[in-house]
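Complex shown without one protein chain; remaining protein chains in place.
Entry: chain A
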Amino acid sequence: MNNGNSNAPQRATITYTAPHTFLATEHWKQVYAALLSQLPLRNLHWKSASRPNIRTIQELDVNLVPAEGRRDEHTSQIPQTVLEKPLLNAYIVVCDDAETYKNTVKKQIKDWHTSATQRKNQEWLIIHVVRPDSKAAAQRMFQMKTSVLDKIRADFNMEKKDRCVQLVWSYDSQDNLTVWAELINKLKEGILSAFDTAITQREDEVKRSEGQRQMPGWNFCTFFILKESLATSFEGMNLHDDALETYNELEALFFEVLKEKNLSWFGTLITPAPKDDSVPLLSTSKKPYRDLILANTISIFDFRIYLLARQCAILHNMHHLIEVAQKSVAFLGAFGRRLREVEDSLPKFFVESWTYASALSVVEQCDAWAKGLEFPKVALASFNALKGELVELARHQLDTIGIRVGHLPNRPPFSIGLPSQVSQTLGKSVSNRTSLQISQGEVVKALSDKDAFFTLYVKITNRAIELYAAAGRRKFALKMHGSLAALDVHRDRLTNALQTFSSLPAHYAPHGWTSLEAYMLCQALDIHSSVGKARDRDWVYILLDFLKAYIQDLGKELLMVESDHMNYVTDLVEALRVAAQSAPSEMTHHDHPAISVTISDGNARTAEGRDGAVLDVILNNMLPCPLPMDEVSVSLSGRDGSKIHFVENVKSLSPGKNKMPLFCHSAAAGTYSLHSAQIKMSNLTLQWVHSPPPTGKASRAKRPPVLVRIPKDLHAVDIRLRQSQRIQLGKTPSIVAVFTPGRNHIRTATVKLTAPSGIQFKFGEASLLSASNGELVTSDDSITLSGVELNTSVSISIPHSDASAFHAMRVNIIVEYTTTAEPDVHRTLQLVRFVLTALPVAINVEDFFRGTRLFTRFTLSSTSPQHVRILTTDLISQGKGNDGLKIVRSRSQTRRLTTITPAQPGRFLFQMDSVRGQERDPLHLRITYRMLREEVEQVIESVIDTVLEASESSRTKRPEILEILVQALEKDASWVSLYELTGELVIPNVSTEDEGIGEALDEIKKMLNQPRQLEEFSSEWREIVIPVDVPQMHILASASLQIASNPFSRDPARSLDLFAGQPIHAILTIRTSFHWAPTEDSHTSSYQMRFDIEEMSKDWLVSGRKRGDFTALDNNTFTTSVTLIALHHGELPLPKVAVTALPIPGEGRMKAPLLPSCETYQVHGAQTVLVLPRGGRSTFVVNMGESP
């Protein structure tokens, strides 16, 4: 074997015999050399009766020895391998001639054969060597004669099995494999057959011996040697599996014996010999083990080592190096433990030294064996891992030694490797040590030399780290790094240690190994303080990480180093406070789990007595000590990204749950979601962001949003927007902002309005409306109010750019204000309001011209579902009134409110009388109206004010009462129709819990239920002013068709009797007037016109000039006559006359014809004429029948 082991397995042996004369020839030498070149034998298939499967031997080395030199040793009592004796005896015959054979050769074979067949468990074979040419010649010459081989067969091969073989060989044909095939097969057969018999016999022996185990006189060692011979036999035949199996059985038997506590066959557990602790573990030759076993004096120590070494040797032959390492680790660990039981009787540090040396020697041995072997990737990793384990085992021995000698302190991580019970007996005086000393050079040196020890320690650890890294065992390597850092601490190399301990936690944190993380961080903190390094930003982060790990369940478990957690953590937290104060810049730490901020209730409260809201939060401090801090704040985000902050100054947070109210001085009512929470400690900010950032990873666990509702504070500063009281089309529109300071005296309030739709507000032109207190300062982008008294309201009109494209306008309002009560608090209120921009009413105009008069009808209808109450409509001339235009309004008797709805429009009629030819001033239609809702609200407010005048106490409740009533009315619309007619307001069911309100409420309801003249009710009226132009008309024509008096009638005054079918003379009169002609066209004196009498073919026949052109002059009459014939009797309307103006040829170059405007009204439009049936008699002759 490659390590020069003398226990190399015996090979299978073949002896050969031949006549001396032949052995001396050159021919034999050639044959012998050729035969050797065919060895080793390959692919032997051993079929054993006792084994279920065929064992295949890939390759078998065979010894080929001459029989003469070999003397039968007298069989020793010690069972040896079955291969010790030859398995096969061969006789080589060279004889071509039958005569020679008969005379001499046969005799020689006979002698040999007799001795060969007598040997037990051996096979024989006769090889007849011939040259090919001689064979061919012989066959030709002695065709009929039997060959020499046949003769040999006939003489010796009595059994069925053919044990004679011919080798046809010459020097030339040596490459020819077929020449050898038969011989080789015979050799294999022979060897296997002999081996099989021998093994079977030996196995029987073993079985017999094992069966006698319980009998007195049975000896384990003897049995071991006997059975081991089987194993070595298998090994010799390259049957490694069987060999290993045999050893495993022996090992199992050993443990059984061990369990029976029957170890009388062994010597002591261990009799340490010099160098025992430093020789290679896996050498089977370092001691005469077999002799010791035979002598029954082997120590268990030696025996176990021998057994292991043999197993490993076989495993090596099978190339199972991983198992070698595995077995060695397990053995060293387990047997090392066993040795410790008798540690007192061993040389000092023998166990450690032995384990150390053995582990390293196994690694070396494995490396040596692994040379030239290819491992797959996975196997290589585990091979490295096991080597790493071995090296680590050696390292642990150094730990133990180091602690005992005093090179290392007795605390983790160094004490990890100490076997538990040993660490207890540590320091006990050891009395009965043997005088022997340990011999492992490195260990001996390390014992005395501290530096050498450290160097060795680091070297071995680094080796383990390398191996683990190669094996991909990251976590093992981390552990080793940790121990190196611990060594650095011990050696006062603190900078290195700090670096390692600061970087290690990151490896443990991700999977929640907080115990290890906390341990590393704790080390880092300790080192940090012992180095005296400044408590900088890194330190704070380490500390925060430590606290994070500390509050976890597992985190505390490893902190046994610190006797008093509480004090330790308290000191750290105090140090943190100091560090945070002195930190040069802001630090923010996210999502620290030591403190949690939760909102106790989804509803915030209003802060009584001042503007703002109060939110109760629960702060859970999981640290065992109070946490100093400056400020707690919670941010909520509302719609449109608006954010509000609740803040409270807190000195310290005691452990456990703390409920505390946070105050936000400017909180608009609405629903918000929790965005983040913060705790400030000087320059350190701990932050918990609740809602994930929009770009956050999806993998992050989604937390449901936490909603917070902030109630409306009716006494707080508020701004409402509404349409301007007076809307005048064609002028800059404006809105009115009503600022109500509520309970506050406002020092200054800056209001900014923005409209997302792009409408621009002209703050510079903003103005206070009358009946407002306070002062207004305008600037380009905001307006500022100052000195507003409490419980008042300020209305500001703010013009803005055109918004007619929108129906409603959304306005974002930002109010920044300070109050006289809290001049230092700058409150910022963010509001969103909507204001209607469309007109509440739609207007239709119809004009009717009659001579110098014009009747105009306005039809107003509501554009929204709301009811609009219209007080008056006025048509006003904008001029001085000297244009001669007289406007008369149709007036109902009583001044009444008109209610218009989308379904029920209102009509308003005006009459105008004008003087001709004057420039007319534009007119304005002014509508005074109010929305029903506003009116009702104002009615209620006035009633409330009257009622509350009496009771001082409930005056403060005014907003609440108003809110209750308005809400009640909103729910039910049944009160509307009664109210619109009578002004009685019947409030539907109202209930309130508030005692103080209830009484007042009843009174208010009673008062509201009384009829009232709403026209007289003084409240704000809105106005819409719409510019209206006086209409113009070039020609106004009035056509009349008059039945002329019968020219034959005597009395022209007497009304004419008309009869159907009678021709009636009618006069068509068309009167034209240019009164309403536009002033620029007033110079035109005449127009060409055309009339056309309507065809009414069922009623009238028209005869005469039915259609015709005429020239129209101002205030002139055109007359023509037609004849009408009524077609039937009855009340018939006269035909209508259509009058149209003809286009005027264009003037100048353009020549585009102009069509003057013209309107015609039928003077006779409503007239009918009575047509009588035609009078007179008719005679009808009826034939009464035929006379006979």
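FYI, a residue touches a chain if its C-beta (ideal position, glycine included) is under 8 Å from a C-beta of that chain, and two chains touch if they have at least 3 such contacts; residues count from 1.
By definition in this document, contacts and distances are computed from a predicted model.
According to its UniProt record, the chain left out of view corresponds to "Trafficking protein particle complex subunit 2-like protein" among "Trafficking protein particle complex subunit 2-like protein", "2-phytyl-1,4-beta-naphthoquinone methyltransferase, chloroplastic", "Protein phosphatase 2, regulatory subunit B, gamma a isoform X1" or "1-aminocyclopropane-1-carboxylate synthase 8". From the options A:180, A:306 or A:476, the residue with contact to the unseen chain in the full assembly is A:476. Of the options A:54, A:215 or A:378, the residue whose C-beta touches the omitted chain is A:378. Among A:411, A:493, A:590 or A:1006, only A:411 touches the chain left out of the display.
Summary of contacts with the chain left out: across A:40, A:280 or A:333, the touching residue is A:333. Mapped onto chain A, contacts with the missing chain fall at residues 252, 255, 258-259, 329-330, 333-335, 337-338, 378, 381-382, 385, 389, 392-393, 396, 411-413, 415-420, 423-424, 472-476, 478-479, 508, 511-516, 519, 553-554, 557-558, 560, 701-704.
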